[in-house]
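To keep things clear, I will list the structure first and then write my remarks on it.
Of the protein chains in this complex, one is absent; all others appear in place.
Residue numbering begins at 1 within each chain, and the chains themselves are lettered A and B in the order written.
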Amino acid sequence: MASIEMSHIVKQYGDGFPAVNDVSLDIADGEFMILVGPSGCGKSTLLRMIVGLEDITSGDMVIGGDRVNDKAPRDRNLSMVFQNYALYPHLSVFENIAFPLRLAKVPDGEVKKRVEEAAGVLELKEHLERKPANLSGGQRQRVAMGRAIVRSADAFLFDEPLSNLDAKLRGQMRTEIARLQRRLGITTVYVTHDQTEAMTLGDRVCVLRKGVIQQVASPRELYEQPVNLFVAGFIGSPPMNFLPASVEGTSLSTPFGTVELGAERAEKVKGHDLLLVGIRPEYFEDASLVDEAKKPHGTTFSARVDVTEWLGDAQYAYIPYEAPAEIAEQLKALSRELDSDQLRTQAVVSIDSTSRIREGREAEFWLDTRKVHVFDPKTGENLTRDAEAGRKLTEEAAEDRIEQVERAKV
Amino acid sequence: MSTREKVGWGIGGLLIVVYCLFPVAWIISLSFKSSDDISNGQFLPTVFSGANYEQILVGDAAGLFLPALVNSFGICIIATFISCLLSMFAAYAIARLDFPGKKLILSTALAVAIFPVISIVTPLFNLWRQIGLYNTWPGLIIPYLSLTLPISIWTLSAFFREIPWEMEQAAQVDGATPWQAFRKVIVPLAAPGVFTTAIIAFFLAWNDFVYGISLTSTEAARPVPAALGLFSGASQFESPNGPIAAAAVIVTIPVVLLVLLFQRRIVAGLTNGAVKG
């Protein structure tokens, strides 16, 4: 068990490019920390610096109170699950799991006991004599986990462990990892580019962009109080919609009508001509299905629906809108950076699955304006973020974690 | 696939088997013909006779053949060993390290591989005579490196590139020292590639004729192919074909055995790296 403290960590490559730039991050003992971001953001590099596979250019890496910058990987007592599992192809499943114990010269009887224990937890007992090449993807993944949990490491490191599995298995292994982590109460750092994994697994999530930390917070805080356009766009699926807007008194004029901000928020956005308003898909609703009591909290507008997707439990409608060239260009750049490739400016709107809104029709929508955020398109900064509310959300998550760990111990 | 197609491909397969084995079967058959039978104009001998084998193993021709066999084995094994050792280091560097000149080394290997052997022989013939390497084992081992080294470097680099080197890192995270990571993880993974490379290099050296015939003059160093080429029979009145056939069979056996045992690996070694679109 150990905490991991990073201060001002920099990773610079030969050509001077900083892959990780001045990262300071404290991971508490027993905490599940997610490092997330699009490809190229430096998250894997950071993980590999924790485990010691990558040299640290400058800054301090402290694990369990010891500075480990100059320690070899084997002296750090961490275990890691690699993206492609890194199973030794010439060793059986048993010997793969036993490998760290063999290196530590653990007596045979003890090795057998501990490997079987780990295999039991991961339901690998009947595969122990097989070679990795003969296992399915999910089984290989579990062997890699087995090798990680078989010795009492100070922390677990995961490098995109589920990215080679199909969607269904990924879901199962996700809950398995969460359960295991709580049971063992062990500090965990988990790298992923999948925001679903980030949201479901992490106690806290660290969002990285081009080697720089954008925000470290609980999933709820990231979702409800993102610091900037990048975080807002990265977290959430389908992603947040960004509409061009201009200030008019205390309200914003957008392609979908006027959004009332109220005096307090209007004050924050004052002095900008062109803004981006960020609206999550679920802030929209089919106007005909909204309670009369709720209606005053939002605004109603009518738009032509391009495409609808009915998913059973929800329904998405796509509404194209016009945006000024500079905004359209910026949104395109953002979507490219987030590894998606949006072709047209359109809003994704989540409506009730019973809604009769169909594609090609003009329809009435309602928009809940209370939770919208307003971003400065130049800096990307969230102008309407409520830091206090965000802090509270993350504190709650920390309390939840402590409670869960206590319960798991009993 | 329809039944007709299956049968068609099956017949094609049988034709391949006949194609590959027919000349070998012929030389074996010839080697069992007695001297009366040699010119019977038939594929098979009328009676099987071991006379040819007797002649080259214990008879008049043994003095020519057996030393040549020893020379061939000794020289080829030493040349293979040296080129494997050198190419192991080179291939590791090429597959693992980043240094300028990687391309240069690979291109050089390629150029050496296509080099006309005879162009090397001419000056060596002259030089070896001057410095006393003519008709000695080292006098053949050194030029054999020009045959074995390039293919070893290519084949091994291709094999080494396939090794999941991050295993070494995984092992270090698991608590291994660099030496343990190398010995317990990398060596077992690399061994098959080295072994295959050795077989292919051995084939090339074993097959050599030009060096063997040009740089030797007696059984002190003359390898089997050269001895076969120069073998002219026990007497002028007897056809040498029978004993040559017997000797040919004997030198073919070890390579065919290697092929049968390590078929899969050899195919991988020959094509791995040679064709990768």
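Quick note on the criterion: a residue touches a chain if its C-beta (ideal position, glycine included) is under 8 Å from a C-beta of that chain, and two chains touch if they have at least 3 such contacts.
Going forward, contacts and distances are computed from a predicted model.
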Identity of the absent chain, which is to be given by its UniProt protein name, from "Carbon-phosphorus lyase complex subunit PhnI", "Carbohydrate ABC transporter membrane protein 1 (CUT1 family)", "Phosphate transport system permease protein PstA" or "NADH-quinone oxidoreductase subunit 12": "Carbohydrate ABC transporter membrane protein 1 (CUT1 family)"
Sole residue of A:40, A:89 or A:320 that reaches the chain not shown, by the stated touch rule: A:40
Hidden partner chain, residues of subunit B it touches: 1, 5-6, 9-10, 12-13, 15-17, 19-21, 23-24, 26-27, 30, 33, 38-39, 41-43, 86-87, 89-90, 92-94, 96-106, 108-112, 114-127, 129, 142-143, 145-146, 149-150, 153-154, 158, 161, 166, 203, 206-207, 209-210, 213-214, 224-225, 228-229, 239, 241-242, 244-245, 248, 251-252, 255-256, 258-260, 263-264, 266-267, 270-271, 273-277
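Note that only the chains that are shown with their structure count from here on.
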Subunit A and subunit B, separation of their C-alpha mean positions in angstrom: 57
List of subunit A residues in touch with subunit B within their complex: 51-53, 72-74, 77-80, 82, 84, 86, 88-90, 99-100, 103-104, 147, 151
Interfacial residue positions of subunit B with respect to subunit A in the complex: 164, 166-167, 169-177, 180, 184-185, 188-189
